[in-house]
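Only a single protein chain was left out; the remaining protein chains are all shown in position.
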Amino acid sequence: MKRAHQPDPEELRNTMADKPMAQQAAQAVPSGGAVRRASLSVHIMRFRELGLLGFVVLLALLVQWRNPSFLTLENINDLLRNAAILSILALGMMLVIVTRGIDLSIGATLALSGMITALTVSANPGMHPMAALLLGTAIGLACGSLLGWFVARLGILPIIATLGMMNVFRGLTFTISGGKWVSAHQMPDSFTGIATGSILGINTLIFIAIVAYAVFHYFVNHTRTGRQIYAVGSNPEAAVISGIPKERLLWLVYAIMGALSGLCGVLWVAKFASAQGDTAMGYELTVIAACVLGGVSIAGGVGKVSGVLVGSLLIGMLNNALPLLNVSPFWQTAIQGGIILLAVLANVWVKRSVDRNHLLRRRI
Amino acid sequence: AACGGNNNSGNTGNSGASGTEGNSSGQAEAKDDTPKKHAIIFKNAGNPYGEKMIEGFREAMAELGHEVIAKAPDQPTAEAQIQIIEELIAQKVDSIAIAANDSDALEPALKKAMDRGIKVLSLDSAVNANSRLVHVNQADPERIGRTLIQAIHEMIGGEGQIAILSATSQATNQNIWIEWMKKELENPVYANIELVKVAYGDDLRDKSVSETEGLLKSYPDLKGIIAPTTVGIAAAGKVLTDKGLKGQVQLTGLGLPSEMAEYIESGVCQWMYLWNPIDVGYLAAYAADALVKGDITGAVGETFKAGRLGEKSIVRDGEDGTQIMLGDPFRFDQSNIAEWKNVY
Amino acid sequence: MLWEEREYERKRGIGMAEFVLELNGITKTFPGVKALDNVHFRLKPGEIHALMGENGAGKSTFIKIITGVYRPDEGDMLVNGRKVELKGPRHAAELGIAAIYQHVTCYPDLTVTENIFMGHERVEKGTRRLLWKEMHEEAQRLLDELGADFHSRMTMGALSVAQQQIVEIAKALSANAKIIIMDEPTAALTVRECEQLYAITERLRAGGASIIFISHRFEDMYRLADNVTVFRDGKYIGTWGVHDISNKDLIVAMVGREVTQLFPKKETQIGDEVLRVEGLGATGYFADINFSVRRGEIVGLTGLVGSGRSEVCQAIFGIGPRDRGKIYVEGREASIRRPADAMALGIGYLPEDRQKQGLILNWEIAGNITLPALRRLARMGWIRRKAEWSVAKMLAEKLGVKATGIFDLVGSLSGGNQQKVVVAKLLTSELKVLILDEPTKGVDVGAKSAIYEIIGELAAQGYGILLVSSEMPEVIGLSDRIVVMREGRITAILDRSEATQETILEAAMDDSTRETGASA
C-alpha cells in the first residue's frame, strides 16, 4: 500500500516475503489482546536504538580496555564537544531525509555562514557573541530558504538542488573571503568563547546541542507541524489529498536545515578559531552517515531523535577513539568503515531474528 | 601518436633520467622583451598562503612587464591541476610555475607542456625532477627538519616525549621534513627526547583537533608537539589554549603568522618558522622569466638576477634535480609577530 | 471568512436546506479525457446515496471534486444550499466533508492514531501541544466502536488493507463529518467485514450524516442505499429510488446495454491433474496445505481476509515464504524458487493488488502486457518491437481493453481496464495453471462479466484455474470445487454440489466470528 506509484527500492520489502513484524504480531494474537500486542510492537520499535546503543557501549568498553584514558571525564567531554556540531547537523538532516530528501549543501552553507560571521566579527570586535550566533543562523536560514524554495516550489529534486547550491555556496564563500582566512587573532575572545565557555557547568557547544535535541524532540513528537512532516515523508500523495501543506513543510524542513547549518558555521569557526573557504568540505556525507546509522530511513517517513543521537555519538566515538588506540593512520579509514558496516549489519541481523521469533510464535 | 611518460626507472620519488636538457628544445630563444604570458598554479583556491605566493609572482611580473595567469583548482587534487595544465597549454602560455598537489601525478601533463615549448618550474611543493626544469625551494628541507627538532629541544629543556602532527599521510613536503627530523634525532644530543608518534590531521580542522587531543591523552607526559603544517599547528595551538596547557606542552612548527599570532602572543607557542610566501612567488617569477628568456636552462651552476632578492644560483636537488633556494626559514616569535600578522 | 460562513449557516440553521450537497453542471477534463461532462448530483440530509457506473465512468473523479482535490472546469457546488468554491481539501474538511478514497491513502509509517487525527489533531489550548493521551484514547474508542481488532498505537503499515479501511472510517468519524463519501469501501472486504461496514454506515446515518457510497456490488446498494445515481462515460444518466428501478434496467443504465448471464459456466472437460501441493507450509503464515487443480477445472479458494490465501498462492508462485511441502506440476515435483521458475513450469499468478503488484502505471499498455514474456519476444536479448506490439495489440483487443491504442498509459485507464491488462499479461506466456487472486476486485458489472467470460473460456481451453475470491456468489458460481481456508489452514474442500453460502461460511469462520458475522 505504501506509495503505490512511487518506484522505490523499499517497496520490495513490502512484498509478502518479509512483512513488517508488527503486522505479524497483530495476527499472532486473536482479537481482544490488542493492548498486549501494542506494547509488544512498541518494544520492538525501541529495540533499534537499544541495539545500536548496546553496540556503542560494547565499543566503548573495548576501547577503554585498550586505552584507559578513554572513559575519563575529560575525554568524554572532548568527545561530546567534538560530536556536538555533527549531532546538531544530523537533527536537521533527519528531517530532510524523513521527507525523502537529502541535503548535500550543508557543508557549504556552514562554511559560508562561518565565513561571513567571522568577517563581521573581525571587523566589529565588540559584537556580542549572541549577535554572531544570530547572524550565522540568519545566513544559514536564508540559504536554506532558497533551497527550500527550489525544492518545494520549483519541484527540483533535492539531490540536484542541493548539489547545485553546494557549488554555489562554496564558490560564494571563496569569493567573499577573497581567498583569505580569518584567524584566531582577528577574533575577539568573546567570540571564540562561544566554543570554550560553559553554561551551567556544561560546555557551551554541548549545551547548545542538548537544547537542540530537547527542542527537536518536542517539535517532532508534540507539535502538529512536526508530525505533518512525517506524514509528508510517509505518503506525499496522501498528504496532498488530505490538505497538508506539503510545499510549505518541505520549505520549512530545508529552512531548518539551513538555519542549523548556519548556527553550526558559527560554532565551527568559534571552536577552531579559524574560518576558511574549504571549511567542512565533504562533511555532509558524515552527517548523512550519522543519520543512517541512527536508523533514519532514506525512503522517508521514519527517523527518531534518539536514533540520530546515538548515530552521531557512534561516529563521534570512532573519531575520538581511533587516535587513542594508536591505530596506524593508514588503517583508520578502513576500520571506521568496517565498524559502521558491522553496526548496520548487526542491526539487520537482530531485526531479522526478532522477526523470525515472531513468526515462530504465531498460532496457525 | 605520441604518448607521455618516458619514465623507465623503478624507484619512487625523485628519480628518473635527465629531465632538463631534452626539453628545452626547438623554441626560438631570441632575447626579445615582448610581453610574455606566465602562468602560476597553486594547490587550491581560497588559501591565503597561496594568495600571497601569487601576489609575489604578480609583483615580480609587473616589474618585468609580463602578463600573469593565476589559477587554482577548487580542490587540492592532482586531477584538477592536470586539467588546468591542459587549459594553459591550449592558451600557449610561455611558462608554468606550479605548486603541486602530487609530485609524480603531474608528470605526463607537464611533459606534454614542455614538449610544446612551455617552460615548467615548480615552487613551494615540488614535482619530480622529470617534470620540471627547476624547483624554487622556499627553504631547505634538511634545514627545516633539523631546525624544528632543535627548537623543540630548546623549548622542552632537552628531555621528554614529543610528537609530530602532520598534514595528510602523503603530503610530500611534510614527509621529507619528518625524515630529516628523524635523522636529526639520531644525534646523541637528543638521547633523552623520545618521538612517540606521528599523527596525521589531514589538514582538516576537526581531524587535527581530534588527533591533538588523542596525543595529549595517550601520552600524558608529552612535552612537545611539532606541527609542520599551517592547519595542524593552528589546531594544536587552539587545543593547548583551550585545555590550559600553556607551558606544559610546547608547540612549534610551521605556521602562518596571521593564524598563529594569537598563540605566539599568548606564549602557547613560543616561536615557529615559516618563509615568506611572497618572496617564493617573487623568486619563481624571476626564474620563469629567466627560463623563457633563455638566461638559464635549469642546470646546476647557472645564475640569474631575481629583482630585489638579488643574484640567485641554481643548485643541486637530490640525485638529479635542480633547485633555487630562497633562504632559511624565518623565525617568528613575540618580538616580531605583531608586524607580520597583518601581512600574511 | 470561514468562520463567517459557518456563522451564517448557524443563523440560517443547518438542515434547512433541502440538500446538504448539490452539484450542478460539473465538467472536468484531463489531458485527452473528459472525465466528467456536465453531471448533476444531489444529496439529501440523512440519506445514503449510491453512486454507480462502469469503471472509468468518472465516479472517483467526481468525489475528488467534492473534496476539493480537483477543481472542476465548470459547474457549481452548493453545501447546505450555499454556493462554495473549494480552495482545497482542507477547506472541504472544514465544511464537514470527509472521504474514504478508493485507493487507501494512509501514512504507513505513522501510528493508527496519527492517521486518524492527521489534519485535525487535538492540541492543548495556548501551547498548541499535541494531546497524545487524549487522541490515543479517542482513537481506541472509535476503533472499538467499529469492532476493530487492533490497537491505536500500532503502525499503520502493519495493518491489512481491511484494517486500514477501518482506520479511514474512524478518521471520517473523528472529524465529525456531516457528509461522508466512501469510494468502493467494500472492494477489499469479505462478507463478515461488509456486514460490519453496513452496520457502521447505518449508525453514521443515524448520527445525522449523509453518505455517498460508491460500489460495484449490487448487494451493497440494496442493503444500504435510498437512492442511486448512475454515471456512464463521464455523463449523468439518472437518479432513481433504489427500489424504483429493476436490476436489469439499472445495469442497462450503467453499461448501456444488457448484460445477459453473469456466470457463464461452460461445460468443460476436466482432465488430468496439473497442479498439486502437498503439506505446504510457511512458518507463521500457513501450514498443511494440500489440494490439487486439474486441467479445465476451476478451483475456488476462499476464506476471510487474512486467512492466508494470497500467501499460499504466492508461495506456489515462488515469491513468498515457504519452508515445507512439495509442489507437483503435471505429476512431477517442481522446484520453484522465483517467479521465473513458476512461469517456466506453466504457472501464472494474477496478483491481488493490480496497482502495486500488477502494473507499471506510467508505462504504456503494450510494455506492461509484454513484460513477463520479454525474453521470448526477444532474439538474443534484443527486443523485437514489431513482435512485441503485435502480441500486445492482439491480447488487448481480445480482452476488450477500453483505450485508444496500445500506447496509452496504463495509469490513465480505469480500474477494470487496468485489470484486463493484468489478465493480458498472463496470457502472453504459455501457461497451464492460472492463479487468479481476486480478479474482479473493484471491477464494474460489465467488466466483471467480461472477466468471468474470460475465466470460463480459459478453463475451456484446458487451463487449470485457482480462483481466489472473497465474493461468495462468484466463488459458488464459477468453481468446480471450493477450498476454504481459515487462519492459515484448509478447513474444507467442497464439491460444487455441496457448496452453499452457509457451508462455506461455516468452514471459513471460527466460533467467535460466526456469532457476529454469520447473518449473511
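We call the chains A, B and C, going by the order they appear; numbering starts again at 1 in every chain.
The working rule: a contact is a pair of C-beta atoms (placed from the backbone, for glycine too) under 8 Å apart; a residue touches a chain by one contact, two chains touch by 3 or more.
Here is the rule we use: contacts and distances are computed from a predicted model.
Remark: of the listed names "Succinate dehydrogenase flavoprotein subunit", "Autoinducer 2 import system permease protein LsrD", "NADH-ubiquinone oxidoreductase, chain 5" or "Sarcosine oxidase subunit alpha", the one matching the undisplayed chain in UniProt is "Autoinducer 2 import system permease protein LsrD". Hidden chain, full complex: it touches shown chains A, B, C.
Shown as candidates are C:Pro72, C:Gly325 or C:Pro351; the residue that touches the absent chain is C:Pro351. When the missing chain is restored to the complex, the residue among C:Ala450, C:Ile476 or C:Ile490 that touches it is C:Ala450. Counting the whole complex, the residues of chain B in touch with the unshown chain are 1-12, 44-46, 69, 71-75, 77-79, 82-84, 86-87, 89-92, 102-109, 112, 168-170, 175. If you put the missing chain back, the residues of chain A touching it would be 6-15, 18, 104, 150, 154-157, 159-161, 163-168, 170-175, 277, 282, 285, 288-289, 292, 297-299, 330-338, 340-341, 344-345, 348, 351. Think of the hidden chain as still there; on chain C it touches residues 319, 338-340, 342-343, 349, 351, 356-363, 365-367, 371-372, 374-375, 378, 381-383, 389-390, 392-393, 396-397, 400-407, 425, 446, 450, 453.
The rule is short, and it goes like this: only the chains that are shown with their structure count from here on.
Averaged Cα coordinates give chain B a centre that lies 73 Å from the centre of chain C. Touching of two or more other chains is recorded for no residue of chain A. Annotation for chain C: no residues touch 2 or more other chains. Across the interface of their complex, chain A is touched by residues 44-48, 50-51, 74-75, 169, 197-200, 205-207, 209-211, 213-215, 217-218, 220, 234-235, 237-238, 242, 256, 258-263, 265, 341 of chain B. Of all the residues in chain C, the ones that touch chain A in their complex are 64, 67-69, 88-93, 101, 103-110, 114, 118-119, 121, 123, 128-130, 132, 149-155, 157-161, 163-164, 283-287, 306, 308, 310-311, 314, 319-321, 353, 355-357, 361-362, 411, 487-489, 512.
Contacts from chain A toward chain B in the complex involve residues 67, 69-70, 72, 74-75, 78, 82, 170-171, 173-174, 177-181, 183-186, 195-196, 268, 271-274, 276-279, 281, 319-320, 322-324, 326, 329-330.
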